[in-house]
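In what follows, a single structure is set out as structure tokens and then discussed.
What you see is the complex with one protein chain gone and the rest in place.
Chain lettering (A, B and C) follows the sequence in which the chains are written, and residue indices restart at 1 in each chain.
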Amino acid sequence: MKNQSPVMEQRGSYRPSPPPAWKPRTDPAPLLPDARPYRVLGTQAAAKADPALLLELYEQLVRGRRYNAQATALTRQGRLAVYPSSTGQEACEVAAALALEERDWLFPSYRDTLAAVARGLDPVQALTLLRGDWHTGYDPHEHRIAPLCTPLATQLPHAVGLAHAARLKGDDVVALAMVGDGGTSEGDFHEALNFAAVWKAPVVFLVQNNGFAISVPLAKQTAAPSLAHKAVGYGMPGRLVDGNDAAAVHEVLGEAVRRARAGGGPTLVEAVTYRIEAHTNADDATRYRGDTEVETWRAHDPITLLEGELTGRGLLDDARRQGARDAAEALAADLRERMNQDPVLDPMDLFTHVYAEQTTQLREQAAQLRAELEAEAER
Amino acid sequence: MKNQSPVMEQRGSYRPSPPPAWKPRTDPAPLLPDARPYRVLGTQAAAKADPALLLELYEQLVRGRRYNAQATALTRQGRLAVYPSSTGQEACEVAAALALEERDWLFPSYRDTLAAVARGLDPVQALTLLRGDWHTGYDPHEHRIAPLCTPLATQLPHAVGLAHAARLKGDDVVALAMVGDGGTSEGDFHEALNFAAVWKAPVVFLVQNNGFAISVPLAKQTAAPSLAHKAVGYGMPGRLVDGNDAAAVHEVLGEAVRRARAGGGPTLVEAVTYRIEAHTNADDATRYRGDTEVETWRAHDPITLLEGELTGRGLLDDARRQGARDAAEALAADLRERMNQDPVLDPMDLFTHVYAEQTTQLREQAAQLRAELEAEAER
Amino acid sequence: MTTVADKPSTTAVKPASMAQALQRALRDSLAADPSVHVMGEDVGTLGGVFRITDGLAQEFGEDRCTDTPLAEAGILGAAVGMAMYGLRPVVEMQFDAFAYPAFEQLISHVARMRNRTKGAMPLPITIRVPYGGGIGGVEHHSDSSEAYYMATPGLHVVTPATVADAYGLLRASIASDDPVVFLEPKRLYWSKDSWNPHAPATVEPIGRAVVRRTGRSATLITYGPSVPVCLEAAEAAREEGWELEVVDLRSLVPFDDATVCDSVRRTGRAVVVHESGGFGGPGSEIAARVTERCFHHLEAPVLRVAGFDIPYPPPMLERHHLPGVDRILDAVARLQWEGDS
Partner (left out) sequence: MTTVADKPSTTAVKPASMAQALQRALRDSLAADPSVHVMGEDVGTLGGVFRITDGLAQEFGEDRCTDTPLAEAGILGAAVGMAMYGLRPVVEMQFDAFAYPAFEQLISHVARMRNRTKGAMPLPITIRVPYGGGIGGVEHHSDSSEAYYMATPGLHVVTPATVADAYGLLRASIASDDPVVFLEPKRLYWSKDSWNPHAPATVEPIGRAVVRRTGRSATLITYGPSVPVCLEAAEAAREEGWELEVVDLRSLVPFDDATVCDSVRRTGRAVVVHESGGFGGPGSEIAARVTERCFHHLEAPVLRVAGFDIPYPPPMLERHHLPGVDRILDAVARLQWEGDS
């Protein structure tokens, strides 16, 4: 430490020491996002993209769009309690799933059933919460998908903790956590990103900025230049990407995942996209936004974009296109059929999993319900 | 909105529209803090500083240092339950108080009794919480000082709400809220800054980065380039200032206060300083830091710095210096004397202020205690 | 002002829903007092996910009915600051479980600021919380957390069961100089009774229970969403030869010992009914204090019919969890009647 004692001279030339030990902890420049969302499709960067990947993304987008439509239809048939559609956001959902290795973990929000399905989860299991027969319809360990999370942003510290734990155990596992633009306002978002940066945890935070938190537009949610700019305040890189450009989202997430795996710490990715449907089937979007805005975004549709690129480069022929559609229809048909069967429920499950070992109290309450059910059955 | 429909051409030249409506909401460049803490003392900027202000700051610093020493002494005499000293941080405490107009509001943390005293609060009242005879020892409206706040960062949304309310009522009142480096990790910090920026509320957030949160050094608290860098993620300017340079802190806060008053919205100021004493009298700082670090910072003492400047410019003669010391001693003597008197307490106060109107239940409980006290008195 | 069930007083009275009454109470409060400010997630343009604030932003402007950023601690914390400056914030928490992030602000500040400052800084904040189940909501949308609020001194805890009370109690809560947690039984939002939104409406004082149905066999002590269930149970009980009295608490804090104990002393038997979990739930306090005060009048222990001590079930199973008529009658049957073993 130089200049430990301030120099005290008479008049003018007085020059005390700088505050001891102060230096920027990180260089902020590389943490700042680009001025505009990064894009691949229709740019030079597209040439470098792996055609097989582009085709896989395309097939998944088509499948995802069909899945969203089918799930929404199921709400009308009373087969789902509620469905928050990701129509228009399929590029983010699909790219998030595809950017991960099998050993990695996905932390979806309540809107991200599609990401879970794209990662391999049975769509019926993915929809259990929204059908209403149980909370989480799958064993999270099977596909390494955390329970769909409803309390906003609360899954983010979980992702950090899991990624940190994996690193402590010596596993090169990455966690990718998804959250909405609205969710970034929650304290848990802040705490999670800070923990991740301090611990250099291998996490990727994907914010789907779809313009709204239910009815609240982004302008009432934040005054930041972009949500990606929040990254610099945690000392991690922020990346801004066109969320309807599946290739771009995949590339940006892929880079972030690789950096995390290599020990480079977390990244915050903001994907700019749009929620084409209402918040859920129960919402009436006409109360807070106009059709023109929706139409503008429909014109920037993730499937159309990718299809344009693939067609332009001669990578997509009619057969392939039809194949994608057929696969999507098959998924929808299977989903329809299985969701139309009433789930077999055991009310006694209410008491089985509250604790590892049932307490006396819960045994008593279970006995009460059992007796009631038996009496009901006899009637 | 131009380019609403993506252009779909065959091969190469394919150029879809950019994501609709995307533009940075604010230009990030002016929000970013300087690379090094801003300083006035010993720099060219000092020449522009108002000598009267410098002298006032000086007298307050001397007084503040003495106040800190006296309060710490009172803990040893059992006259205070606990005292978190701001020794070494007096420049921030004093500048915060002096940067405000009378109609403005100060939101101190538990460490900031000195700021409250510098703003005109009776030191005995300021110490009520820490003496233990009541929680808040003053009417917050009198000097527009919110209660000293112990749960970290929870006072920040209060400051935002108050500033917002004042603006709604048409009053040009500014709120200045103080928080520590550790407090910036709390979710409430995040939510408060976000609300402030979205509402363009007239608030100034002053983070005293004193290097530690109890035993935890800044490096375990954040990986950010600086705490001031957090500002950009909210869309407000971040300012970094040498927290031991009273003139610099005063100037930066003054600017932020003026901007807020003029409708320019909130500012985040990080003042880099150092906690010279242990966390409180109950803490043992030798468990987590070495003497050399402390000594390095003692050499960058806020009083010495300002004294150097004033002496160098011939603004401080022995009489004036002695005057400052005498005033400080008078404050200490008065504090000592009054704190050495046992406060007169009425246990029935426990029930008086829980609700506007005492509930039957509390009346019953009050009667019970009254009976007990009477029985005790008779014994 | 009433201490027995409100009855339609004019023939012009048309059915209105609880949602309408709440909305009218907010509108009248906003109109009556410029310091009242409504705030929360989606309360402005959308009018709230339950439409309770519908039209208020349009009528009073966005400064009086404000869409906040999505952060419950921030909302309540900002409301504290606004109240410090003399406003009367009315905060909406979108669902019961989404009030949890605001607990620190609630417990450490909202409930304590008046006491902390020896009365110098009261916080007249109303926190509206749609609570309870029975609407087919998925996880986190059907919690009943009144036990937490009850255990926090400094808060009032109020919950209406009728359309008229929804209006009267919400107006009183907003007018209160103390913080009120105003619990709205969401499955009663669309229930209608004969309340006339155009008649001059009554502001109900906080802290008074009401006897909704008289009877001499036993007392059902209940509140909010369980009031209609208890009334139904009382009707069904007549077949078994029991005349059940139904007390609607309306306010959990302050607790109206007089009305409750008066009833229990007359009937000698009591069952507390609520949706919230039983263990450490509101019914435990109610049973304990009634027993303390009416011990020698009791023919049987005060029983509790409550939700099970489990996380709130998924929609398809919630009917097994919610206290219904049968479970209430079973408890009544266990009240050690003459001739029981």
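Everything below uses one rule, namely that a contact is a pair of C-beta atoms (placed from the backbone, for glycine too) under 8 Å apart; a residue touches a chain by one contact, two chains touch by 3 or more.
Just so we're clear, the structure is a prediction, and the values are computed from it rather than from any experiment.
Although one chain is omitted from the display, it touches the following shown chains in the full assembly: A, B, C. When the omitted chain is restored, the residue from A:Tyr38, A:Tyr58 or A:Trp134 that touches it is A:Trp134. Check C:Phe60, C:Tyr85, C:Tyr100 or C:Tyr223 against the missing chain and you find that the one touching it is C:Tyr100. Within the whole complex, the absent chain has one touching residue among A:Ala73, A:Leu315, A:Val354 or A:Leu369, and that is A:Val354. From the options C:Pro179, C:Gly207 or C:Gly281, the residue with contact to the chain not on display is C:Gly281.
If you put the missing chain back, the residues of subunit A touching it would be 134-136, 138-141, 146-147, 151, 154, 156-166, 168-169, 175, 187-188, 190-192, 194-195, 198, 349, 352-356, 359-361. Of the residues in subunit B, those that touch the hidden partner chain are 81-82, 129-135, 150-152, 182-183, 185-188, 213-216, 220-222, 283, 287-288, 343, 345, 347, 349-351, 354, 361-362, 365, 369, 372-373. Interface with the hidden chain, as seen from subunit C, comprises residues 73, 97, 100-101, 103-104, 107-108, 111-112, 115-116, 139-140, 145, 147-148, 150-151, 153-154, 253, 255, 276-277, 279-285, 287-289, 291-292, 295, 300-304, 309-311.
As a working rule, only the chains that are shown with their structure count from here on.
Set against one another, A-C and B-C show the most C-beta pairs in contact at B-C. Inter-chain centre distance (subunit A to subunit C, centres taken as mean C-alpha positions): 36 Å. Shared interface positions of subunit B, defined as residues touching 2 or more other chains, are 187-188, 190-191, 194, 198. Multi-chain contact residues, meaning those touching two or more other chains, occur in subunit C at positions 68-69, 71, 73-74, 101.
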